[in-house]
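Partial view: only certain chains, each at its native spot in the assembly.
A and B label the chains in the order they appear, each numbered from 1.
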């Protein structure tokens, strides 16, 4: 349970369907796990773009049938956003819809540009203004500044100036353009639903509308979808492929295909490999639900131990208003997880989790599991220690927060209070994917596939403090 | 996934804790699965009762720290309600707080009285007025009409007139009274948290506040909690013990103890017994998540097959606003569940569910599982066919909606489109509990442990149509 690690966004687009807004809405429902702070849809009727966005879950933003009915058109893009800054701002909700010399264009984005600050400072110095801290605004500025005349060329011209992680969708009155950076950091899938073409961060968004998966949008590929069909062109190569392996470890849903492989399959292999690398003398295997379930199943299978449900997760939780001075410690973990005593009592338990960020939640869970009578608690992590920050769209805010960046495995074991602790090795992790050279392992190894932005700090972008619904 | 079967309520009470309201709030969080329509807390400061209630989840009703701070006192009762009538009415939210000759009293209730209509008609005929359709209002009327002079005697006098299912909590300025009908239909547990005494529908509400489980409130027991301690007295016996076995099958959380036994343990036995009674030639066992997980684990263990996660449940879903004419059929099931293709493809799959009500959801799920490539789909139900309505607090509205009341197992199999279908037998089910004579099996057998109310129809209670926030 990678609490503390957050994906930035989910994107969905569809072209050529008279219910474009409704299907985008359903697609966003399926991608809700990728972002819960804001949701939005922009739609084209062939002439004009419409937009609706708001703070909160898809179900909260699109909370009346009239909203969807008002979004008429045959093409649409949608976005779920997770706030990487801990700030709640409608101004950063996507899509961003602009008017420029080329007419209207709306954009949505998943990822994080490493040359955002540099591009932005350059544009500020030459007269641009910025109203958000979103990378989408940067690329829309680049599009508007392009010396090209055709929309597709303008977008291409803008995209080739970007470095870092991006899966972009752009909507214009008559086109849907999807693009993925040449490293291939974030997933983006292409599908078909009747006569319509669809794109989404994960294929679970295709399943919900009965669309068929065709293939990944390739790293560096720009897909242009119009009434005339689907065209493809490639962005100039920037570096090696560097797909985010954390998508397999934690972010994507197990029922999705991303990077042309099934998440469930890879995640299960992570668990199996972990079992081989770090076996445990124990009676049962449990997962920290729900994210570690699949890896735990793999661990159990490879180690020939029984998989059990030892923790029940409460899905109704929200913010609790308990004054910490009232002596109800660890209450946020207790509200979320409760042990199944009958499963745990007198058992030697392997607890599989997908990753450790700060370790505080895991420490509380180990205590809870022991409190339910477990004789031994062996923690197994289905990924290597996270030691370095991510610049490509995952919110691991500061190195200082990463327990593994300052503590040894032995020290972490002591901190969480388990009987044993083992991580999957980097090699073991890479052995689970088919083309192991094509993945980014920077957060585990500190080896970044792009130039690392110096003085990386979003706050330098300088839009200041904002409150509430701004 | 017993969609269509709904528990009526969860109750929680605490006496002797300066943070009574906060702990009740946490207890209600843990009991949220027992009712999501409204939530409320009443608290006593020793002199006066305060109350706060509203429509929605606990987190929505108690959505600011000021609300809890305003509920000062050392004893409290709380309630989560599920609307059995499909009506959304604040008037029916509990606790109900009244003023009568004995002073103030607040009550919360889980269950359903079979002589409610009779009692109510009698009281109406002798001059009482009813503002709600709640059984709590009936018993509060009985208390007020008692010829006794002491509060405890008045409550006892009222309770002995009730027939049917009830787990009541009453709060007065200086007392907390818990009572359970003599059949013992609905669970009610007694615990201890420091110097405070706690009562709750399930022990998961104890775990969240670190309270210790002592025992069940016994069938027919009335527990009176005051500053002087805890006293107990018994209501006159009405009939045989008839604890609701559906609490083990579906309603209660697997991490709870109810009826003095662990839910997880019994639920796992149901799966194991099902495996022995109805084995299947298959490759993997999956559950309809999350309610059938434990039974599926038991089935897998007993049949020595691999338990797998074949369906992913989306926990973010709310009401969707998709016009059914847009050709997106089965969308509510698809929004909620998505298959894991890699798990299901080319597999012979045992699908374990806890019960079948109308069968429509299961039919869609079988189609989804087949669509993901499963070679065979063998449905196994960890309870017998539900053929009769429940009069004791479970919402199986009409016999006509129960597929098993009009169709044979063979016909149901055809309807859901699986390759095989088997239910657990009544005997098999009863073999999983320690004292099998003490359970109610009416919904499976039509043998009711109480007189059956004739012309049973809540609408006869006649408070008419109400809308919105009434």
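A few notes on this one:
Everything that follows uses one rule, which is that a residue touches a chain if its C-beta (ideal position, glycine included) is under 8 Å from a C-beta of that chain, and two chains touch if they have at least 3 such contacts.
Fair warning: this is a prediction, and the values are worked out from it, not measured in the lab.
Counting all copies of the one sequence in the full complex of this file gives 4, of which 2 are shown in place.
Throughout what follows, only the chains that are shown with their structure count from here on.
Here the CA centre of subunit A is 36 Å from the CA centre of subunit B.
Taken together, the subunit B residues at the contact with subunit A in this complex read 19, 22-23, 25-26, 29-30, 32-33, 36, 57-60, 62, 64-65, 67-68, 204, 207-210, 253-255, 257, 262, 264-265, 293-294, 297, 301, 306-309, 312, 314-323, 326, 328, 331, 334-335, 338-343.
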